[in-house]
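A single protein chain has been omitted; all remaining protein chains appear in their positions.
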Amino acid sequence: MKKIVAQHIAGLAAVGTVFFLLSLLLPDPRLHENALSMDALAAQTHASAPLGGMVFRFLFVYVAVMVLTYYGAQTLALFRFVRTKQMTTELPSPIAAAGTFVAWTILSFLLFAPGYVIVYSLKSVVDTSSIVLMIVLGVVSNGVLVNYAGKFYALLMNESRKGYVQTAAVKNVHSSYCWNTPDGIRMRRMFRLQKRFPGHVLDHILHNARYQYRSTLKEQASFVITGLVIIEMALNIQGHLCYELLQSILFKNYDSVLGIMFVIFCAVKITDLAVDLWIWRADRHYANLEPDEAISRQ
Amino acid sequence: MKRFPGSDILWTVIWISGLAAVMAWDSAYLNAPAFAQVQEAFLHSMIAGVVTVVLALCFGWIAGVALYFFEQRRSGWAGVLRFKLDLIRSMPQILGLLTGYVLLTFFLDRGIIATQTGQLLWTSFVISIFLFIEVADVIIERIHHYAASDFVPAMLGCGIGEGRIVNVEILWRNCRAHLLNKAVSVFGMAIFLQCSVDFVVSVGLSTDVNLTNVPVTLGSLLAKIDSKQDVLAMGIVFTDPSYLPNLFVRHLQGVSTAFVIIFTLLCIARISEGIAKRYRL
Partner (left out) sequence: MNGRQRTYSIRISSGRQKLVSVDDFSLQEGKITFLFGESGIGKSLISKAVYGLLDPEELDVTVNGEDYRLFLRRNETRAIQQFGFFVFQEPSTHLNPLLRLEEQLREGSLAGAPSETSILSRLWDSSSYRGVTDLLRVYPKPDRPSGGEKQRVLLTMAFKKIALLKDTPSHARSALYVFDEPSGNLDNHFRDQFLSILCEYHRQFRFTAVVITHDYSMITSLHRHQKDMLSAIAFREVFRKHQRLAVRDFAPSVYTQWADSLQPAVMPRQLSAPIIEFESGARVFGKTLVISKDANGTSPCALSIAPGMIAALKAPSGTGKTTLVKMIMGMSATARFRMTFCGEVLTHQMPRFYWRKHLWGKMMTMVFQHADEALNPSAAVKDIFHGLAEPAIRELLSEWFPDNTDPGFWKKRVRYLSGGEKQRLNLLRSLSLQTDLLILDEPLNGLDFESMTRVLTMLRMNQRKAQAVLIISHNDDVFDRLVPAEQTYYLHAR
């Protein structure tokens, strides 16, 4: 465990050093030929006052988006998985299939749209500075949700082809995917936070898929941040952390650029650390190193 | 499913025909200079995407194989390399790209990079730095998969060289499908990142620097003031649905650029999914 923590701290230190060296290397804006106008400088110093608040707001949105994406991706993927399985037993009518395809494609357009496109098309309609909108956009746009739902779905499919699933079926563990039948899937369980399907083979599949998905969380963290940064920059509203970042880049105020970047990097790194510790703990458990410790299945 | 062509092929066809349809529509209803710009932007973005993929594949392959050999020889470099890869992995791509952009302005000022091609190549290079990790991960995972079984020892025992086993027998003969799948998804990510960073930077830039020397890409084209208006116009439809037809005639530059971006991302994701399904990855 100490090794994991040390590695992450070393990573933070390394990036910190690089940023520090860069800040020494890059020229000071005031000495630059195209020095920015005094107005802009004034505007900037004015805006950089509530930096702490901006950082807090950004981190809050980040955490919310991470959690919602984790839940949303699982729910969406699970739904798709069950539908796929149902399709193998009952072939739907071609009209229904075509309808689903069209509806799904239209929805995909929304889900795959980069944040900035949605932001701009909504700018005249809703208040774009709201924190709720930020969170919703962070989850839905940039392909975040649909990408990670796709990954989770792939894991589910992959697990469902494994041998232990067959063995479970041979033991007559329920393996029908019909909705709400005694040996099938209760639909309302699909939407729970803690998704469990006791006595059904899906419980095994889901548990294993979730176990493997955890390492994807790290990837998800840095992608969610990327999405949030893009949205905030595109929203172009003063008072957002990444708007400050963009302004600092444009005005070549490199110290501020590197500072904000380091804060964001820290957020990802801390997530990584948390995920690694979580993986380490559960791995130890499942590697039979802590036989008596009860770990919740989530 | 098996009676239809694979969904990867299906979506490739949909992508190409969709693009052709947009181009045909644009050539009829969009003014000539704007149309030329849309085409140029599309071309630039695609070229940058392809270059990114090629670079990412090269870097990923080299890093993955190097890591395997370092670990085999229990060299200290293995730890160093792994640490660096982890570091890049936890760096949000956008931060890396912005750093790359900062360096680019620095180079532009100093005249180190002067041409448009140079700028495109630099952007592709920076993006590939942050995406090759994914390729490297696949390669490392695949090599480990085979090294954990009897595959590698059995070949070694028969006197086959380790370089040949890793590069030819494992990666070339057995992992092309994995690499193809990864290449496609890296291409999608590259387009996404490049458009996004060009967009956000151009939005800010439009007030400051003249854009004449910057290569136009889908992202920067969308950030231009007239395209931005077009995208804003999409919002009008929410309050006034009768405005919808105007989008496809009057606001064509922005709408078709946005459409091309989203449609490309969507199709590439579907193609990658199709490949994974076809080869059971």
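Note that the chains take the letters A and B in the order they are written out, and that residue 1 is the start of every chain.
Convention: contacts are C-beta pairs under 8 Å (C-beta built on N, C-alpha and C of every residue); 3 or more make two chains touch, one makes a residue touch a chain.
These figures come from a predicted structure and were not determined experimentally.
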Among B:33, B:76, B:111 or B:157, single out the residue that touches the unshown chain.
-> B:157
Looking beyond the chains shown, say which of A:57, A:80 or A:207 touches the absent one.
-> A:207
Just one of A:166, A:180, A:215 or A:238 touches the chain that is missing; which is it?
-> A:166
Can you name the residues of chain B that touch the chain not displayed here?
-> 1-2, 72-73, 149-151, 153-162, 169, 173-174
Even though one chain is not shown, chain A touches it at residues 88, 162-164, 166-173, 199, 204, 207-208, 211, 286-288, 291
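Simple rule for what comes next: only the chains that are shown with their structure count from here on.
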Contact footprint of chain B on chain A as seen in their complex = 7, 10-11, 14-15, 22, 26, 105, 108-109, 112-117, 120-125, 142-143, 146-147, 150, 154, 218-219, 221-223, 225-226, 229-230, 233-234, 236, 245-247, 249-250, 252, 254, 257, 261, 264-265, 268-269, 272
Contact residues on chain B for chain A in the complex?
-> 83, 86-87, 89-95, 98-99, 101-102, 105-106, 192-193, 195-197, 199-201, 203-205, 208, 222, 228, 231-232, 234-236, 238-239, 258, 261-263, 265-266, 269, 273, 276
